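Here the complex is missing a single protein chain, while all its other protein chains stay put.
As written, the chains take the letters A, B and C, and residue 1 is the first residue of each chain.
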C-alpha cells in the first residue's frame, strides 16, 4: 500500500479533474490548478495561484498531452496560459513531475530546471490499459456507422499489438467473426490459440473482399490504393493508428469508401475510466521510484 | 431447400427494401410497391400499380408494423396511401400475407377477404434473432452515454427472457461485470451456469446501488420511485421493455437520473441485419406451411 | 433466508454425506442414517436407529435414485437394508420426504402412508444445474480418449436441451469448433445467436464426416447404422442420453468406432458440486412449500 502523499494536478481535461477526485478519495491531499472555467462541477477547491498549488507537494501531475506547443501546459479549462517553465521553476528537486507525451524539448527544459520527470504514456501498463477504452470506442463507432450488427459480421483487425489483441477479444465476445492480420509466426500462433482466423499479408487481398469492417492499428499505410480497390463498397474502415495512420484517405474518398480516423479515444469515449488508469499508473510510478 | 417463388413486398422501411434485395439475390422473383419516394437507391424495379405488384405472387409481405392506424399499410417511403383493404381485395386465397404486428382488426379484415395471414413477430425464432440487434443497440447507447467503459463496469439486466439472455452474453463478452435479476429458480440456475451474478428481487435495493448501468427488459414498472431513490446518481438506465415500460420516467427525471426508453432498436441500429432475419423467418413460415 | 430447520439424511452415496455437511454448515440440525460402512470420514454423528434419525425432523432426504428395487432405500454405504416402508411408517404428516427418481410405486406407497413427497429430479433448476457436471464430465472423457486437443477440433452436439446448451458453451470456451444439431427454428436461432454452427438433420450426413467427437443428448437412436457408416474412423462418440441412448452401440462396435455411454456423470465426476446443487434445490423446495 502506497502511503498518503500530497499531489498537485495542473491543467488537462476532464480526465485530470476526475484523477484529482480519485486520488483525494483514497485519502491523499490534492491541490488543483488550471480549471477555472470548467463548465462542470469540480469537487476539489482550486488553488488560487500556481505557487500555492505546487508548494509542498510530492508529485505534480500535468496533462495528456503535456503541451501542444512545448511552451504552455495544455489547459483547455483555464482562462489564462500556464507556462511550463513557470511550473518547473516552482518545483524543487524532491518533487516528481508526471505527464503524458513529454516532448524532447520539455525534457530538456526539465533537465535545465533540475526537475525529475516521467512520461506516463511510455509506461507499458498504461498502454495496455488504454487499449481497453480505445477498443470500446472503436466498437462504438462501428456500431454507429454500420447498418448491420457486429454479431456475425466479418471483422478484420490489422496488427496484433496491444490494441489489436484487446479489440479482437471484445469483437469475439460480441459474436463477430474475427480475422487478424499479423506477420510474426509467434503472433500467428497466438491468434490461432485465441480462436481467431489469421490472415497473412499475402492472403489479404483475397480475404479483405468479404469484410464488413476493418480496424487498422498499424502506423504505416497498409490500406493503400491497391488494397482499397478490392474492398466491398459497404466496408467500413476505422483507423486507430497514430500518424501517419494506416489508410490512404484520399484514395478511400475517391473510391466512395467510408474511412474514419479515430484518435485519442480513451479521453473522448471514457474519460472517467481513463482517469482511473492514469491513477493506477501514477501510483505504480511512485511505488517503483519509492517516492 | 425452398424452391424459387414469387414474392411481393408492399410498403415498409429500409428493412423491406433490403428484404426484397435478399430474396431476389437467392433467385426468387420479387415485385415491390410502396417506395416511390425512397431517398436511397432501390435496386429492384418498382411495380407501377398495386395490382401489378400483387398479381401472380405466392407471398405478399407487408411492413413491420403492418399499419399504424389499422387502415393503411405503413409505407413511409411512398407518396400515396395504400389501403390494407385494397391489398386484401387484390389477393386470391392461394396467396399468403405475412407482416409484423397484424392487429386484431386487420386479422378480422383478412378473414372477411379470405386472406391467409401470418404475423412474423409472433414467431419465436424472429423474437430470438431480433434480440441480437436489440442487445447491440442497447450496448451502443450505453457506450455513447457513459463516461466509463462497459469493460469492468457493473451492469444489471432486469429480466432473463430473450433480450436479457442475449444482452447478458454480449456484456460478458465485452468484459462487463454482469448481474441479472430473475425470479424463477430455473432462470437463476441458468444465470449461475453462464457465470453471471444473480440478483433476487429482495436483494435488488442492496445490489442496485453499485450499478453503473441498468438495462430493463421487463414490461412492468420495476424501477419505481423507491428503487430509483437508491441508485447512484451517475447510473444510466436503458429501458428496452415495450409499453408500459419498466421505469417511472417522471420520478427518474425528478431525481436527476438519465433514463432512456429505447424501442424498436433492430430497425434503427441494424436494418440490414433485421432484414436478413425477416427473410429467414419468412422462409421458415413458407417451409412450415408448405406454400 | 430460510430459517433453521431439522433435517434427516437417509442413505445415498457420497453426495448425501456432503449434503449433510453443507446443510449442517449453514446452522441447521442434521441427523444422518445409512452410512455405517462408509470408508471415508463422515463429519456428522450417525444416528443409531432409523427412528432416532427421523424423529423430530422437518425434512427427510433420501438418495438419488431413491431406490433400485422400489422396496429398499438405495444405501450403498450401509451394512443393513433399509425398507422404504419403514421410513414412511416412521414419518408424520408434517414431515416432508425429498429424494431423486421416486417411482410411481414409491409414490403410491407414500400416499398410503400419508407421506408428502417431492422428487428433486423433476425440478427444472436441478436439471439445469446438473447439466454443469454432466458437461464437464463429458469434456473430461473426450480429453482422456482423444489424441488431439478439443481446442480447434470439430465437435458436434446432438440436441440443444439443457445439457446441449451447457456443453456447447463449455466447448466453445475451450476453443473447440462447435456444431449443434437441432430441429426447432427457435433453437436454430439461439444456436446462431451464441455463435455456434447449426446443423439440420438433412445436413447431418454431410457435416458429420469432418467431426472429431460427437456428443449425443437425444434419447432416441439418432446415430444409427447409416449415419455411423459416414463417420471418420477416428471420431469419438460420447452418448449422454438416458435409455435407450442415442447410439446403435452394436453397429458402432462392428464399424470399429469408439462409443462411450456415459450416464449419471454428476455423482461420478463431481459429487461435492452435485451435493451443493441438491442442497440449493432442497432449500428451493422448502421455500416454495413454506415448510
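By definition in this document, a residue touches a chain if its C-beta (ideal position, glycine included) is under 8 Å from a C-beta of that chain, and two chains touch if they have at least 3 such contacts.
None of these values were measured; they are calculated from a predicted model.
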*Which residue, C:24, C:113 or C:174, contacts the hidden chain when the whole complex is considered?*
C:174
*Looking at C:19, C:128, C:150 or C:223, which makes contact with the chain not pictured?*
C:150
*Could you tell which one of B:46, B:103, B:152 or B:264 touches the chain left off the display?*
B:152
*Identify the residue among C:10, C:30, C:110 or C:132 that touches the chain left out of the display.*
C:132
*Based on the whole complex, identify which of A:9, A:30 or A:132 touches the chain you can't see.*
A:132
*Residues of chain A in contact with the chain not shown*: 123-126, 128-129, 131-132, 166, 169, 185-186, 188-190, 192-194, 284, 288
*Could you please point out the chain B residues that touch the chain left off the display?*
151-152, 175, 192-195
*asked:* Residue by residue, what part of chain C touches the chain that was omitted?
replied: 14, 132-133, 136-137, 139-140, 143-144, 146-152, 169-170, 172-175, 269-273
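Following the convention adopted for this analysis, only the chains that are shown with their structure count from here on.
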*When the mean CA coordinate of each chain is compared with the mean CA coordinate of the whole protein, which chain is closest?*
B
*asked:* Distance between chain B and chain C based on Cα centroids, please, to the nearest Å.
replied: 38
_Counting only Cα atoms for the centres, state how far chain A is from chain C in Å._
50
_By the touch rule stated above, which residues of chain C touch at least two different other chains?_
192-194
